[in-house]
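What follows is a single structure, written as structure tokens, with notes after it.
The complex appears here without one of its protein chains, the remainder shown in place.
Chain nomenclature is as follows: A, B and C, assigned in order of appearance, with residue numbering initiated at 1 for each chain independently.
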Amino acid sequence: MTSSPSDTEQAEQVAHPLQDFADELAGAVGGTVEIAFDSVKVSVPAENWVQAHLTARDDYDLVFFSFLSAIDWARDVAVGDPLADEEVEERIEVISSVADVSEGKRVTFSCDLDHATPTIDSLVEVYAGANWHEREAAEMFGIDFRGHPDLTLLYLPDSFEGNPLRKSFPLLSREVKPWPGKVDVEAMPEKPSTENPGA
Amino acid sequence: MDVIVDLFSNFWVALLGKILLVALMIPLVGMVIGFAEMKLSAKMQNRVGPYFAGGRWGWAQLIADGVKFFQKEDLIPADADRPVFKTAPIWVLVGTVALFVVIPFGPDLIFRDLSVGIFYALAISSISTIGVLMAGWSSANKYSLMGGLRAAGQLIAYELPLVLAVVGSVILAGTMSMTGIVEAQIEAGYPYIVVQFVGFGIFMVAALAELTRIPFDMPIAESELVMGYLTEYSGFRFLFFFLAEFANMFTLSAIAVTLFLGGYWLPGLSETQLAYLGPIILIAKVFVLVFAMIWFRWTFPRFREDQLQTLAWKWLIPLALANILVTATLKVVL
Amino acid sequence: MAIDQDTLRHMSEASVSVELETQDMTLNIGPQHPSTHGVLRLVATVDGERVFGVRPVIGYMHRGYEKLSEVRTYPQITALINRIDWVSGYANEVPFIVAAERLMELEVPERAQFIRLILTEMARISSHMVFMASYPLELGAATPLFFALRERERLLDLLEGVTGGRFHPNFNRIGGVKPNAGAGPTQKKTPQDLPAGFFEETREAMERIRHAADQLEDLIAGNEIIRARTKGIGVIPPEVAVAYGLSGPNLRASGVGFDLRKTENYLPYHLFDFDIPTGENGDCYDRWWVRLQEIRQSCRIIEQAIDGVPEGPLQAKVPKVIKVPAGEVYVRAENPKGEMGYYLVSDGGQGPYRLKIRSASFSNISVLPWALENVLVPDIIAIMGSLDFVLGDVDR
Partner (left out) sequence: MSPYFESYLTVGTFAALGAVLVMVMLGVASVLRPTNPTAAKRATYECGVDPVGSGWSQTYVRYYVFGLLFVIFDVEAVFIFPWAIAAEELGVFGLVAMFLFILTLLEGLAYAIKKGVLRWE
């Protein structure tokens, strides 16, 4: 069943069943914990990134590598909405999701990186499956994964430049042809930009 | 009437008649078997199969296909070894046509009764291998190359069981002439499959492998090598390989029928009756085997190349040799 | 003859180096290849039939859904994500809708949840039927294709009856399912509900599917050649499977009895009895076998669900313009191909701020470079096919 309002109310009042586990894990990896909608999110500093996953895998049985990606928190946007909340700082947030394969426990690790030159250690040694996910994050967000064996483009053609999932990356087709979507209520640009790196 | 008989007793006239007959037979056999394959596979898969061409049952489907192939551009890859690429289909078809020489359709109905008939048949049937290898090599395509090499490996591995499987029948008949073998079966009163069922089984398996049909279609292996040695062929050259395959299904089945199933003979028919009914009986028997081949084709998956080699060298060849020894012992002792 | 020592030495060296110089062949399998399920490209280094290594090249189907979803509204995205894994289009919608509903803290009516569950399981069966059809074909057997696809057609008819779409239902709405959907091609339209006779027809269909599953088992499991081609081929041990994030039937074939339907609560699976089939060896045969068993288990679930579908509304009350409160949520679901999840980041607008789509096939085929080391060329196809991926699900 989807979570009902009463569930979340309870979560606010009574400690979440995963709270103890989350606190213990956060303590072991040196991060801060946040539980929302039944999922545990542990924020760790970049230098603890690999070690945190190692601990999670070996000591907490979180052996299943679900995914790794990133979120571009940016104010300078070409598409979509800019950040509504003035409080949020500009950054690239790397998220990885690991889980166990017995009880269904799942933890999201998160790490904030510098927006201009995001760099972090590679997880390939810890989870073999991180290889492709890191390549994807690298090409989409321009994150440099130190120690990755083969950080080449995964989806995009070899000559492609730019990081499409950055908020500052324009969607070419949307500049050429209007789409009656959410953001197109704004006035369209007079003529298509010619400086589009995705062209 | 006498004039015609006289005319055909002339070797050259007879020869001309024979090659005209064969030139007619091969496309006909190819079409009939090709059509049978389409319709039977459709039945096995709960489909309708060809339906529209020609009206009833879509009988003209293969004619329509043939006409289509006539109009297809004949493409030769730029990198290909042109002369080899162009002549490869010829070699495939040469082997097939030459095989028709020794198939006895009736007591006196044979294109040429060679004294070493079965030996000739087995030898000539491997000419197609050369064509296949040429096709694979000359295409300058990696899939073709792999397909051609697979074909070569497979065809030589199964040539041996094929050759050794017939020795049993030769021992029993005491002759290598195809007509002689049928006559020996008439004399014995039973088709040799009764005692040579092992030989027959090995022969049919090896024949399937020689035809590179499923479960032995690795040289083509559509899901692996796209179309194997045929990848670069288009238009009519492509069609020749299929024509040869279908015609070879006929000839190899005919050899199996002759060696193991009594050929044109049916118990209870007199010599004169056989003279007329012989071809019909033979073709009926052939089509039973062809049906089995089509049935296998649409039932089985394909082997892997090493499994195929293992099957040939570890099982079929020793089994065929054992069959020879057992047959000979029984023949000599009894 | 006057050949000086130097020349002689050069000559001998030359001949040696010519002999030793062997060159591995680079074989492209795909993007246009009969058995790559779309446009996957494998760059294989081969020497004869032996494959040393394989480098998968993906991205030919990359449609940029993650970027697109940042400029779409939630209802628009539902239509988009249908097309991720088009073999089980319906199942793609559910976790996304559930994620949005979680952030909105919506209570979805039970009837809608049951309908979602039934359709998800139908999507699972139809996806597995496609596998049952295509896998023997990759091994060279053409006939099972028709047997399996025929049954799938009937399921698609049922899906069409409910949703109006065979491949891309676009049937879920935030807060429930699309009202007024009903009525298949010939059935009388019952307003706001399932088409008339849906339950009876589904029950009948389940009988047929069971029969088809038995038939496929006879055809394939009993075949000596299939066993020789798949048993012991492409063994993926459990520790490798979890490290690469293999999920769904592929993970269970490796002996890990883990199913998100048992642990996650995105749909009311806890109300029903079903088993989690697991393989023993993690080879191609087990991956095939597990999927066959899952078809049977899905039939069980659907039959139980049909008996228990409650009456009631199909949709919760939602505002006309859907705005999702700010927050982050990850909802993962057991899709036919494995774990499908959406990491939804909302900033309170009409569309997501960021939507990470975790698709099953992407992780499932990321194991290919590992699994295809030092195999034979035919095994590439056998192993690749047994992982049952869809390129749309890989590239997104």
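The rule is short, and it goes like this: a residue touches a chain if its C-beta (ideal position, glycine included) is under 8 Å from a C-beta of that chain, and two chains touch if they have at least 3 such contacts.
Quick caveat: nothing in here was measured; it's all calculated off a predicted structure.
Partner chains of the missing chain, restricted to those shown and counted over the full complex, are B, C. Of B:35, B:105, B:120 or B:264, it is B:120 that touches the chain left out of the display. When the full complex is taken into account, the listed residue touching the unshown chain is B:143, out of B:35, B:143 or B:264.
Checked against the full complex, the candidates B:171, B:195, B:208 or B:252 give a single residue touching the omitted chain, namely B:171.
Although one chain is not displayed, chain B still touches it through residues 11, 15, 18-19, 22-23, 26, 69-79, 89-90, 93-98, 100-101, 111-112, 114, 119-120, 124, 139-146, 149-150, 152-153, 156-157, 159-160, 163-164, 167, 170-171, 174-176, 226, 231-232, 235-237, 240, 305-306, 309-310, 313-314, 317-318, 321, 324-325, 328-329, 331-332. Annotation for chain C: contacts to the undisplayed chain at residues 22-23, 25-26, 28-33, 41, 43, 46-50, 376.
Following the convention adopted for this analysis, only the chains that are shown with their structure count from here on.
With centres computed from Cα atoms alone, the innermost chain of the structure is C. Between the CA-based centres of chain A and chain B the separation comes to 63 Å, rounded to the whole angstrom. The geometric centre of chain B is 43 Å away from that of chain C, both derived from CA atoms. Centre-to-centre, using mean CA coordinates, chain A is 23 Å away from chain C.
Of all the residues in chain C, the ones that touch chain B in their complex are 25, 27-28, 33-35, 48-49, 136-143, 145-147, 150, 223, 225-226, 228-229, 376-381, 385.
The touching residues of chain C, counted against chain A in their complex, run 58-59, 62, 64, 66-68, 70-73, 76, 98, 101-103, 105-108, 113, 239-240, 242-247, 251, 256, 258, 260, 262-266, 268, 326-330, 332, 339, 341, 343, 345, 347-351, 353-354, 356, 358, 362-363, 366-367, 370, 395. The part of chain A that touches chain C in the complex is made up of residues 1-5, 8, 36-37, 39, 41, 63-67, 69, 71-72, 79-81, 83-85, 95, 97, 101-104, 106, 108, 127-129, 131-133, 140, 153-157, 164-165, 167, 169, 171, 174, 179, 181-183.
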